[in-house]
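The complex is shown incomplete by one protein chain, all other protein chains being positioned as in the whole.
And then subunit A:
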Amino acid sequence: MGKTSKDKRDIYYRLAKEEGWRARSAFKLLQINEEHNIFEGVLRAVDLCAAPGSWSQVLTKSLRQNAANVDDVKIVAVDLQAMAALPGVKQIQGDITKVSTANEIIQEFKGLKADLVVCDGAPDVTGLHDIDEYVQSQLLLAALNITTHVLKVGGVFVAKIFRGKDVSLLYSQLKQFFEYVTVTKPKSSRNSSIEAFVVCQNYSPPSGYIPNMVNPLLDHKYCDFNQFTGPNRFIVPFNACGDLSAYDSDTSYPLILEGQTMYEYKEPVQEPINPPYKDIIDKTKKLQIKNS
């Protein structure tokens, strides 16, 4: 398959390269902001599960516009994976489900609180939807747990969510901590994918809630808060975000876009880090069973 076929199949992949973003995900955050104004007045932000770093790029660019003094902007990016350096972004390599990582983040803020926490974390999917949904929800809850330590009251939390069979349980949980919870799907996210984002606004933990990182937050169960079947009790409004003129990630666009006269192939901004098992692929290839 040709070099350009991915450009043809995925408009946002191509645009990311053209606009200098490290990943196509950048557009998701930009489009969420267009609809929800999540960057308004934000100076301090935490970017959880940040690698390769396109959300951090977006945050850097946007928060600096809010600040009179660039030094007031504080962005902490956390990921399991190493990430190429970004000016103005403090990086922590670690697991967001671990206490030690949470402590590191808290220390970075030196007693101050963040205005915004975002989490784009996604596990390596197994292909079994219920396990994937479970692991994804645990990432979200870990992010929420960190959020309860660092987010200022009234702050905003944005996180990736899988809208699977038990998603309403997560909604009910988020509603305990935030006044407004909305699900949003950026135009840059495929129609067919189960991925969406929760935008949680006005952080207001239950009175007397004491953040605790030692015990993980466990998700809700049916019967406590919600029924297994029947109308949902926790209705979370849904909206599509990205303005009307935005490209649509399901649409196949020609290489020469409307209003353009030429197309030039661009290399990815940040080459993907080699999979850890690259050498293993070679080992497997050589293998053969001897029959006698």
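Keep in mind that, in the parts below, a residue touches a chain if its C-beta (ideal position, glycine included) is under 8 Å from a C-beta of that chain, and two chains touch if they have at least 3 such contacts; residues count from 1.
Everything that follows uses one rule, which is that contacts and distances are computed from a predicted model.
Set against the options "tRNA (34-2'-O)-methyltransferase regulator WDR6", "Rap guanine nucleotide exchange factor 4", "UBC core domain-containing protein" or "Phosphatidylinositol-glycan biosynthesis class F protein", the UniProt name belonging to the omitted chain is "tRNA (34-2'-O)-methyltransferase regulator WDR6". Residue positions on subunit A in contact with the hidden chain: 1, 5, 8-9, 80, 95, 97-98, 123-124, 126-131, 134-135, 138, 163-165, 167-168, 171, 185, 191, 194, 215-216, 218, 221-223, 228-232, 235, 238-240, 248, 250-254, 276-277, 280-281, 283-284, 287-292, in rising order.
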